[in-house]
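Shown here: the complex without one of its protein chains, the others still in place.
Entry: subunit A
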Amino acid sequence: MAKLYSKKNKTEIKMNPRDETISFILNYSKALCVIKYKNLKFEALQN
């Protein structure tokens, strides 16, 4: 039988982050507020 020299297909890992992580990021985004004053930028978490 002929040998196959082709490279094996890499098995791609398909994973998703947990829902809690996504939820945390979205909440963080909603809470984060950047206040601009002249040339300065301040970050404030409104939680």
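Please note the rule applied: a contact is a pair of C-beta atoms (placed from the backbone, for glycine too) under 8 Å apart; a residue touches a chain by one contact, two chains touch by 3 or more; residues count from 1.
Note that contacts and distances are computed from a predicted model.
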For the chain not present in this complex, what protein name does its UniProt entry give, out of "Sigma-70 family RNA polymerase sigma factor", "Osmoprotectant transport system permease protein", "Serine/threonine-protein kinase RsbW" or "PaaI family thioesterase"? "Sigma-70 family RNA polymerase sigma factor"
Please output the residues of subunit A touching the missing chain, sorted low to high. 12-18, 21-22, 24-26, 28-30, 32-34, 41, 43
